[in-house]
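Some chains omitted; the rest stay in position.
Labels run A and B following the written order; every chain starts at residue 1.
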Amino acid sequence: MSESGGTFDLVILGAGSGGYAAAIRASELGMRVALIEKDKLGGTCLHYGCIPTKALLHAGEVADTIRESEKFGVRAAFDTIDMAGVHQYKDKVVSGLHRGLTGLIKSHGITVVEGEGKLTGVDEVTVNGAVYKGANIVLATGSQARSLPGLEVDGERIITSYEALRLDRVPKSAIILGGGVIGVEFASVWRSFGAEVTIVEALPHLVPAEEESSSKLLERAFRKRGIKFELGSPFESVKTTETGVSLTLANGKTVEGELLLVAVGRSPVSQGLGFEEVGIRLERGFVQVDENLHTGVGNIYAVGDLIPTLQLAHVGFAEGIFVAEHIAGLNPVNIDYDGIPRVTYSEPEVASVGITSKKAAERGIETVEFVYNLAGNGKSQILQTQGAVKVIAAKDGPVLGVHMVGSRVGELVTEGQLIYNWEALPAEVAQLIHPHPTQSEALGEAHLALAGKPLHVHD
Amino acid sequence: APQRGTRTVVLAKPPVRKLAKDLGVDLHAVTPSGPNGIVTREDVRRHAAQAEPQ
């Protein structure tokens, strides 16, 4: 730690996924790095995002497994969700990873500066009066939950993911405003924990950024799980009542719940930090950058949720690494954002990489596609999960997109990541018979079918 | 840049094809040295190096 300022090759503002990845890679490349953080190393993802939500989701999986154990011949009695125990487990995972990360940053000789920083010039950040000069600067201040006009988060009845992650009880019922990744994941957790859940989404589908068929499969699975949703009508107004919250939609319907989770997106943290003063352009709060993530001002770059690319931790990692290598003159290949895998860790999971069929059509690419139903996949039958793997390829060309729904499919998407990014042809994947019995075979079968040699394909 | 999805098939393993694209090498122009006429990583590198000196 340093409280006295100094001069560095690289000064990074914010130590979340984007910031710390840039710090690690830059230090590997021989740069002297200052990493400024006002809260905790690891940022949103580690402390208030990816990790704690996935711990809750796993506790939910455990609860579901117990409730359904009889199906597998295992007799057990589900008792209760012990929220104190859940938090203990979740916090233990987070603190273990936090300890690891702290050690990692230290072992790289990175100077960690605790405190709130502000850009006070094109080449300097000031923290509590101490000035950190950087030959290069990376802005990585991330994002925060946003709300809608007329919707005030009170932290009690109307909450964001931040409060939802530390709730000391399972709500009897919950309204979730927003059917994107975060909304859907909390719906899944709370339902597994026993709550009545209603998702309200203004667009016509849950996880609306996904291939439409994936949205539909998720909706079918959620319906089966007893998760309710109201699609296609925007939020109109909300009032808190004695017992909870009552939400009115534009179409006049009202939805009641013990609490309301607002999950309508995350805004960049870019106000009052001196960005615009040095000439950095913001759009809807997002820092604007070129394809090398350069802001156009001095040697200032920006990465992660702060810029208008996919708000995902691994995008932050990739961007952080990219910027460090770019500054070091390594001439790294620009990131193909279509090739970034997306995973929604609900039950069932939704995962994809590459483009949707809609996007392919917009780009004027003629495509072929194949949907492999998990009903034909032995391991999925063993897990008793439903869903499908859809593969989209250019006609006589490479694979353009992989879209999956089903328990545990999030782990299958990296195979799709290689296939998409390496522009493999269906026939090249089809040649490699997948291990039996695994869920990954469903991906193999879809490629076999696209290559004109279906194996286990039922009509 | 070559448009994704408009490529006729040249035999090369996918990462090699990707390397060629990243280096701006047209696989059709590369002389293959691998088994079954497959273009190898070395073929692509050699081709890129030859195209370089300007």
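Quick note on the criterion: contacts are C-beta pairs under 8 Å (C-beta built on N, C-alpha and C of every residue); 3 or more make two chains touch, one makes a residue touch a chain.
What you see is a predicted model, and the numbers here were worked out from it, not measured in a lab.
> Can you write the complex as a formula in the shown labels?
A x2, B x1
Please note the rule applied: only the chains that are shown with their structure count from here on.
> From the mean C-alpha coordinate of subunit A to that of subunit B, what's the distance rounded to whole Å?
35
> For the complex, which residues does subunit B have touching subunit A?
Within the complex, subunit B touches subunit A at residues 4-9, 13-15, 17-18, 21-22.
> In their shared complex, at which residues does subunit A touch subunit B?
So the residues of subunit A in touch with subunit B come to 333, 360, 365-367, 394-398, 400, 418-419, 421-425, 428.
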